[in-house]
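With one protein chain removed, the remaining protein chains of the complex are shown where they sit.
Right after this comes subunit A.
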Amino acid sequence: MESFGWATLYPEILLLVAACVIALVDLRVTHKHRTLTYVLTLLAIGAASLIAGVQAASTETHYGFSNMVVSDPMGNWLKCFSGIAMMVTLVYGRPYAADREMTRGGELFTLGMFALLGMFVMTSGNNFLVIYLGLELLTLSSYALVALRRDDGTATEAAMKYFVLGAMASGFLLYGMSMLYGATGSLDIGQVIKAVSSGQIRHQVLVFGLVFIVAGLAFKLGAAPFHMWVPDVYQGAPTAVTLIIGGATKLAAFAMLMRLLVEGLLPLAFDWQQMLAVMAVISLVVGNFAAIAQSNFKRLLAYSTISQMGFVLLGLMSGVIGGNASSAYNAYSSAMFYMVTYVLTTLASFGVILMLAKEGFESEEISDLAGLGQRSPLAAAVLSVCMFSLAGLPPLVGFYAKLSVLQALITTGLPLYIGLAVFAVVLSLIGAFYYIRIVKVMYFDAPKLPVLAAAPADVRVVLAVNGALVLVLGLLPSALMKLCADAILRTLGS
């Protein structure tokens, strides 16, 4: 008799219970800032991340609920990181939300927790359907979060776009999964990979399903050419919610990519790597060129995300070369490192926007940043560190992210892949242009706005730590690199 494996789902169970309890507690909270709900939410998420972190550090792979879910180092670390990212998001977002009447109820916190629960389930899923359920829980919560400002026209429009395109993407994904189910007769990742590698199934059917799965994943990841929703939603959504979509969610999306493509469909790597390659190239081009023309900072960060996702895809696509998966661990750990550090940098960048935004003033135009170096040295310093890091300049962590991806590409030794590395490098130069333009606006332009009132202490402390981490991990990247490499090795090696 197989054990039920409750332990594999401790973080999820905790989050679910806490979300329900906090929703009830919130009925009694009348304070505008919802301090009680806020503290309880942070405590709950913190506890869930801690459990995930402890499991990640100590356990090998465990399966639970009749193989429906898995607890492995990669998933647990990603859960831990996305929990932390969600906490940071809520710290940055609370004053912003309170100023905008978004905390008349505790929806931001409870929906945030449900979104996080969705991410956790996605990350833990060992079954196509479980992953899909997690994804739907995440996206449904996100739709509601984007529309949280009921009286705001652009937010409502963004929510609409997000909903329509997101539903389509989910449809793609589900369709692809059903094709695979039809072909392999199972939704269990372990069964699917066995069936696929047996070679008994007609290749066309598999590839047909794969195309839909990759398209759905690309939608969720925001990679070109399925990126259309990204700029509009990033710009239209309330910034605190943008950060939920652009921050923690990306880690779960990465987990989903790994589960579906690598763990479930590795024998088809040749096929999906080609798709990823094309998407990576288009993402780099679209993201970097379109970003140059932006005057809205949130929109610029959206295009920047698209180009950064291109880099992640480059890392993922260099895993299997000519049927040889010996460099897979190298490639996937570099992609994971890239994603984790990208989320870290994104948190700080949006954190600065959230800190600068005041009641009735969004502070999302690039020109709003003018003279920030004098108006708020902390915000300007953190944002410049982030921009230089996104541009891939040492000694910031973004450099090592790019280095490891380029290394994974060049290790393959294929001229095409080395060419792609050079291409990515040249496009990063174009990217550097708009990143350093932000630094220029902050330090070289004269301030147009008055000196800022100090932000709440929790925001300032978290922002300073977040910015410092981008620098410190740049100086000493070894620990995080090792963590990612270990996680991937222990997960895939099993």
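Just so it is clear, a contact is a pair of C-beta atoms (placed from the backbone, for glycine too) under 8 Å apart; a residue touches a chain by one contact, two chains touch by 3 or more; residues count from 1.
The working rule: contacts and distances are computed from a predicted model.
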Identity of the absent chain, which is to be given by its UniProt protein name, from "Glutathione ABC transporter substrate-binding protein", "Putative metal-dependent peptidase", "NADH-quinone oxidoreductase subunit M" or "SN-glycerol-3-phosphate transport system permease protein": "NADH-quinone oxidoreductase subunit M"
Candidate in contact with the missing chain, chosen from A:V17, A:V164, A:I292 or A:V422: A:V422
Selected from A:I410, A:L449 or A:V472 as touching the chain missing from the view: A:I410
Touch list for subunit A against the chain that is not drawn: 373-374, 388, 393-395, 399-400, 403-404, 406-407, 410-411, 413, 418, 421-422, 425-426, 428-429, 432-433, 436-437, 439-440, 443-444, 476-478, 481-482, 485
